[in-house]
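Note that this complex is displayed minus one protein chain, with the remaining chains in position.
For subunit A:
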């Protein structure tokens, strides 16, 4: 019992209302943003290698996707239908583009709106209940969504999905090459990071953290638990839907199996290994965990077992994720310098 309360505290950090928690470990965001820009610019140097650019695009889309999950997790919830909400965004956007010839921007907006609406309706039902129901119901919803896609007939293309999706285009410019799409994806990923940083500097962001840290205390201070969790769930799902809509237009193809439970679990793994409770965590998680399956393509079972073991070890010994390691290293450096 003592051990569990200890880990609780160390994960959740200090009590609510401590504005220091959203600061990145190892310095302020002013120092990190140029580093991020350099990071996003690096793949441009590898422009000759299409495979690296492809990986870089996937990393950017995963950053947006996992950022959404991180936002939901900041209020103490873990969504198991994150991939389904990504699929919702992808399919609605694709149907708008292919069936109604809607322009790219409009269909992406429609996809994001659909994800937000689905999250709002689902949240209205389950957020009244205890935390565990959130997990159980979102898991079931993920399955339901996959079944609906499979049975969707002409509208969703059934098990075959929808192919021949036209590439993204903005103001007459088509992002039809890998490199040009990378620029779009990197800009979107960067904006999603800035949005989260800005959000967690506002009182609204602090109230989300407060609900995640200690719901009872937050409620006693006049913060609505249900309202905060709903806000995070809807906004986080919008991130997922956005990533889905971009992914569909990048690959030119969507199918129900691209959004099954394994994708939701993959997002959770990225989040936990990267680190929860800071904006840097999802970036690290996506950066490290996206290329790994490509490297171990031949031994998928061994790879999954390694993932499982890593997940448990990280939870046990590094509950803040790899970000915690970065923070510890910079603290060590600071103390050594004095």
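Everything below uses one rule, namely that a contact is a pair of C-beta atoms (placed from the backbone, for glycine too) under 8 Å apart; a residue touches a chain by one contact, two chains touch by 3 or more; residues count from 1.
By definition in this document, contacts and distances are computed from a predicted model.
Q: When one chain of this assembly is omitted, its UniProt record names it as which of these: "Sodium:proton antiporter", "Activator of (R)-2-hydroxyglutaryl-CoA dehydratase HgdC", "Cytochrome c7-like domain-containing protein" or "Branched-chain amino acid ABC transporter permease"?
A: "Branched-chain amino acid ABC transporter permease"
Q: Decide which residue listed in A:40, A:141, A:175 or A:242 touches the omitted chain of the complex.
A: A:141
Q: Among A:61, A:162 or A:272, which one is in touch with the chain left out?
A: Result: among the candidates, A:272 touches the missing chain.
Q: In terms of residues, what is the contact footprint of the unshown chain on subunit A?
A: Residues of subunit A in contact with the hidden chain: 1, 3-5, 7-8, 11, 76, 78, 125-126, 128-133, 135-137, 139-141, 143-144, 147-148, 150-151, 261, 265, 268-269, 272, 300-302, 304-305, 307-312, 315-316, 319.
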